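First the structure, in the form of structure tokens, and then the observations on it.
As you look at this complex, bear in mind that one protein chain is not there, while each of the others sits in place.
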Amino acid sequence: MSAYPPMYFKNRLYYVLLAAGGLIALAGLYAVYMMEHHGHIITGMNNQIVWGIPHVFAIFLIVAASGVLNVASIGSVFGKAVYKARAPLAGLLSIAMLAGGLTVLMLDLGRPDRIIIAATNYNITSVFAWNIVLYSGMFTLVAIYLWTMMERRMNPWNKPAGFTVFAWRFILTTGTGLIFAFLTARQAYGSALLPPMFIVLSFAWGLAVFLVAQAALYAWNEKELDPAILQRTKNLLGVFVIGSLYMVTAYHMTNLYFAHLSGFERFILLDGGIYPNLFWWGYFLLGNLLPLALIYWPGPCRAPCVLAASLLVILGAFMLLYVFIIGGQAYPLDIFPGHEVSSSFGDGQIAAYHPSLLEFLLGFGGLAIAFIITITGMRVFNFMPQDKPHIAD
Amino acid sequence: MKLFASLLLCLCIPAAWAAGTNAPKPDIGKGGQCVEDVQWMRKNHMHLLKHQRDEALRKGARDEKLSLKNCIECHASTRDDSVIARDDSFCVACHRYEAVKIDCFECHSGKRKSAWSQRNAK
Partner (left out) sequence: MSDIDLYRRTFLKTSLGAAAVAIAPGMLLFDTAHGKPQPASGKVRWGMLIDTTQCKSGCDDCVTACNRENGLSGATSATDSQWIRKIEIKDISSGRELSLPMMCQHCEHPPCVDVCPTTASFKRADGIVLVDKHRCIGCRYCMMACPYKARSFVHEPLHDQNPDVPRGKGTVEACTLCVHRIDQGLQPACAEACPNQAILFGDLNDTDSEISKKIRSVASVQIRANLGLNTGIRYRGL
């Protein structure tokens, strides 16, 4: 493939990292066992907040898994050499995060032992069912894409494969957004804006994950990243963060304009307790303003500064998803518009959600699975980005 | 050929011996035969139940004779009115022997309905 020696990991470092990842994954497995044995009663989820922390983690991983492929697409579809060198790592990260996210989603099911039914009894009207096809197709396509890059004889197919992955990824994130967009009755969801919003969010989150992974891998391999490349990716991250902020703003602005949704927006943005706090301090300030300041502040933003910005974007992603998924369910469903309602089933009341430790263990278990797949992939394959000394596009 | 036959015979003897000693002895409750003979039922009861469950639940066609409830009515132990309560209960004895997990009773009651109704009448 190239004149460079194959990528290496210092044996000890690899096993230490593997053990650390394995331990967290094991903790996640313990959470699954407990949830299986006792039922969801030991989580914070209930009949009002039916999707909780596991779904925040799973949706982050799945959205970022699609977004990280952006790096590969810019290389393969738009022919930029800097990104092309990073396509294998992006592909690996995508498979790893998709696997991690789907594992969390699957193990949170009430009856994960029956997951095969999702294949044997397929409901064509269900966007969940479509996503099963989209996710498994994504695994296959990215694997083929990686193959076309690794195998010299397959190189001519690299461009078509890259293009297919590019298209598939858009459809996949559309599918993820549609899960919420199709919820006709819920105030927080049921908006056609959600699929494009998820796509733009995926750009930012995927690139942020990529930059973190790249920084870690370069550090562990004692390699130095070309500052010019760092500058380019950093600027791209800035553009993506602005883009995603724009989409989130548009979503809330349209909601604010609809009188029947003003109560919900008031709850999310102003007086909903934890949710406005997470939205403004967590998502807006830490997840957007601060990284944008780090990226665009006059003067050089070196590796640690880009790493910090990327980590903040990821943090903001979790805050936004928490507000979106859990805040969206916490606000009471409007069954009788124009009426005050009360019942024994939480009608008219803000639903309470106290996530349990087990849910976090499951979520971090998913991250750990993605981590293990990534470091093992990097150890087995020669996926470390290899840049020529001078970049000329 | 002779050798093969004698070999088979040799293999069969311990098998038959083992089958005789370890075979499950389920508590068949009231018992009796209303659907098919015992050997047929041992082999095919799961297909009947699976077919029946879709017919009854999804289509609303309740063939009483083939319903799980009806099976339990006769085969629940006369001691505890259940097909799953003990190691030698009707369903458990064979399923444990064959190491096949029964999923039915995660949701379905393993109790005879008449007994359940009596207890919950108050």
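Should a chain be cited, it is by its letter among A and B, assigned in written order, with residues numbered from 1 in that chain.
As a working rule, a contact is a pair of C-beta atoms (placed from the backbone, for glycine too) under 8 Å apart; a residue touches a chain by one contact, two chains touch by 3 or more.
Everything quoted here is computed from the prediction, not taken from an experiment.
Q: I'm checking contacts with the chain that's been left out. Which of A:15, A:33, A:281 or A:336 qualifies?
A: Looking across A:15, A:33, A:281 or A:336, the contact with the absent chain belongs to A:336.
Q: Of A:228, A:270, A:352 or A:380, which residue touches the hidden chain?
A: Touches the omitted chain: A:352.
Q: One chain isn't shown here. Among A:78, A:128 or A:258, which residue touches it?
A: Selected residue, touching the omitted chain: A:128.
Q: Consider the whole complex, including the chain that is not shown, and state which of A:14, A:182, A:280 or A:296 touches that chain.
A: Missing-chain contact among the listed residues: A:182.
Q: Identify the residues of chain A touching the omitted chain, counting contacts across the whole complex.
A: Looking at chain A, the ones touching the missing chain are residues 38-41, 46-48, 50-51, 109-112, 114-115, 117-118, 121-123, 125-129, 132, 179, 182-186, 189, 329, 333, 335-336, 338-347, 351-352.
Q: Using the touch rule from the top, list residues of chain B that touch the missing partner.
A: That gives, for chain B, the contact residues 53-64, 67, 69, 72, 106-109, 111-113, 116, 120.
The rule is short, and it goes like this: only the chains that are shown with their structure count from here on.
Q: Could you give the separation in Å between the centres of chain A and chain B, each centre being the mean of its C-alpha atoms?
A: Inter-chain centre distance comes to 48 Å.
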